[in-house]
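Every protein chain of the complex appears in place save one, which is left out.
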Amino acid sequence: MRLIKSVLVILLISISCKCFAENKMIYSFNNNSQQQQFDTLTYELRCLVCQNQNLAESNATLAADLRTQIAEMIVKGFNNQEIVNYLVNRYGDYILYEPPVMKKTWLLWFGPFILLAVGLSVLYIAVYIIRRRENKLSEISTIEKQKIKRILSAMEE
Amino acid sequence: MIPELGHFALILALTLAIIQTLFPLIGATINKISWMLLARPTAIGQFIFVTFAFFCLMYSFVTNDFSVLYVAQNSNTNLPLFYKVTALWSAHEGSMLLWITVLSCWTFLVAIFSKSLPLDTIARVLSVLGFISIGFLIFILTTSDPFIRLLPNFPANGQSLNPLLQDPGLAIHPPMLYIGYVGFSVAFAFAMAALLSGRLDAAWTRWSRPWTLAAWCFLTFGITLGSWWSYRVLGWGGWWFWDPVENASFLPWLTGTALLHSLMVTEKRGAFKSWTLLLAICAFALSLLGTFLVRSGILISVHAFAVDPTRGEYMLKFLFSVIGISLLIYAWRANKIKGSSNFALLSRETLLLTNNVILMVAMATVLLGTLYPLILQALNLGKISVGPPYFNAVFVPLMMPLFFIMALGPQADWQQMPKKALLEKFWLVFIAALILGCALPYLFTGTENLFATVGIGLGLWIIFATLQGSYRLHKKVNLKNISRSHYGMVIAHIGLAITLIGITLSSIYSVEKDVRLAPGQSTHLANFKFAFTNIAALTGPNYTGFITQFDVTQDHQLMATLHPQQRFFSVQQEGISDPGISKGLFQDFYVALGEKMDTDSWAVRIYYKPFVRWIWAGGILMMLGGIISVFDKRYRKQSLKKIFD
Partner (left out) sequence: MIFIKLIKPIIPLLILISIGFFLWRGLAINPTLVPSALIDKQIPEFNLRNLISPQQTLSKQIFLGHVSLLNVWATWCTVCANEYPVLIDIKNTHLVTIYGLDYKDDRQTALRWIKKYGNPFAKIGFDPEGTTAINWGVYGTPETFVIDKKGIIRYKVIGEVSHRIWQRILLPLIEKLQREST
């Protein structure tokens, strides 16, 4: 395992990855919506070489190649989903920053809202139960008090 | 010589920490006063030795001692003095030394500012802090020693500091964060002391509240600084990336905020004690988790330190033991915790607890999103990414209800708040916020925008309702009797509202453009004209490059002059682009240089970012609110009295 890891470290070094140096081409589109499409896609796709950057920011050669590929597809008229599918078919779901909604990510997407609903319900039910118990207790103690009063007054007579 | 002294000091500190942990704890259990009295001196001693070690390393940096491996890896003779100092915490070993130094400082402060506490309590608290110190000191001495030497063949000069880290904001961001993270260990120690002693009345909450507030302030400041730095330096106009390490600092912040509010309920009403105890344990657990995540190589992050599996293993085992033991103690004592809670479904208590539920669900969401790729991979279910699109889509809606009830909470009565009274108090403010929320986007941009309305509306709702509540309080109650905590609350809540408005407006209305410009050319963005007016060669202490000038005009009126730069650092053979930013209260103009495209023209990135400063202004306000609350007379009277006696 350690061997594989050290090999991979070497692999990463051998990929010319100047992640923060500037090496970008400008992609200019004829219309605004194409530009927006390009911007959205490149922001939401991960660079697989400089993996903590998106395709827009990364200056790895692969990122530049993928940007060119995406730009060409946009000009040809493909929509976002088609371009995403193209890339996911080749690189897997990892390239997408937005995890697709599928069985194995249901917990991820729906979990938080379910948890919120459950948490709030538990809170309110707990508050309700405790309050009812405390009220009952104070009721009981009032009844007990009255009982004692009657017994005492009966004893006095 | 000095590095060896530093190393030796750490060993001495470890010895003292062991005494600090064992004797006071046993002494408190069997009621042996002489052993309990060992707590304070050993804590102070540990502080002295650890701080001495820290300064030994600092000395090595300042005197360019490249025989110390860590200095050779992170410094260089041509590095400006300020960055030689901050390079100390720029990589793993030094940052661990910073961690333990901060911990020993907090321990020291607890030791001296606790004269009003019962002896067995302070004994247990310092003992718990000592236990944490032991863990970290052993970790440093066995896996991450910053004092390792490169004798006899040491380099003439070092590898210098990553150019991105050569920035004042980034220099103080780690110490602030660490003071925050590590500070939650104090709340943890108080909670554990309460559990160990079996004395689970509300006293421990009163003692731990100022410490928790102080830690929270620093964490808020640290996170705000980090966000501001990434905007200023990274050149992409972004200020939060949901990067795993950013999330790691956000998790204790969310928990800490919940803890602060929960402490209030427990202190005032004695209610929900076990929940507050759990929160204190959880906040510290998340601090440890964050420390683990950055150094273990488990997650990909731009912040991650060099990967080493042995370090990751140790940290995980340590985290597991500390939190595991504390949760076992909690489970053991759980049934002894008697809460006195009797409050209505609509009351300040319930509102505060709703705040807690929402914050903890938000925390769980961020944790889930950060760890999910790991979970799927560990279960052999493939590899996915969870990035900003997910977090923005899920986190933001979760927080909306919190922003809404935040305004109601401070003005609700304890125990029971009649619905009618609530409506009466707030209907006017609600309508005002609603109307402005709808109107303002339309007035300024000509179109409606639902997200802008919600964001602005909620922000204004919080501001108006909080101010209104404060005004009513001043009319009802004598000025003398209004605590500083109240003002702290007002400022902090308004701060959050301002951050919310800043986030809403800058996210929705920012525009950007990538162009190719040569000096003399210009381009348009929003209603502004950006002209590339000048360029000159640039020489700095350890870099060369270009400095350019961009003039921003609107209808021929000069709005700003920007000086984006391109810097090339010869030692590291790396370049960075330093964006030119014009800071405004209501908008930023932002220009970042890309690559030189041919003889004249440059790739240039231009942004117009409205209200982005509000994000950090709000953060600073939150911090100020916290600071004001720390100095509430309730907490000061006791300790001052004892000092003067």
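A and B are the chain letters, set down in written order, and residue numbers restart from 1 in every chain.
By our rule, a contact is a pair of C-beta atoms (placed from the backbone, for glycine too) under 8 Å apart; a residue touches a chain by one contact, two chains touch by 3 or more.
Just so you know, these numbers come straight off a predicted model, no measurement behind them.
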Hidden partner chain, touching residue among B:Ile375, B:Ile435 or B:Leu450: B:Ile375
Full-complex contact with the absent chain, from A:Tyr43, A:Phe78 or A:Tyr94: A:Tyr94
Full-complex contact with the absent chain, from A:Leu62, A:Leu107 or A:Ile130: A:Leu62
Residue of B:Thr101, B:Ser296 or B:Ser629 touching the missing chain in the full complex: B:Ser296
Option touching the unshown chain, where B:Ala39, B:Leu278 or B:Leu562 are the choices: B:Leu278
Absent-chain interface as seen on chain A, which is shown: 1, 3-5, 7-8, 10-16, 48-49, 51, 61-62, 65-66, 69, 88-94
Footprint left on chain B by the chain that the document does not show: 278, 281-282, 285, 292, 296-300, 309, 312-313, 316, 319-320, 323-324, 327-328, 330-332, 334-335, 371, 374-375, 377-378, 382-383
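Going forward, only the chains that are shown with their structure count from here on.
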Whole-Å gap between the CA centroids of chain A and chain B: 20
Chain B partner contacts - residues on chain A that touch it in the complex: 2, 5, 9, 18, 20-27, 39, 44, 46, 51-54, 56-57, 92-100, 104-105, 107-109, 111-113, 115-116, 119-120, 123-124, 127-128, 130-131, 134-135
Residues of chain B that touch chain A when the two form their complex: 164, 236, 243, 300-302, 307, 309, 341-345, 349-350, 353-354, 357-358, 360-362, 364-365, 368-369, 372-373, 376, 381-390, 393-394, 397-398, 512, 514-516, 566, 574-577, 593-595, 597, 603
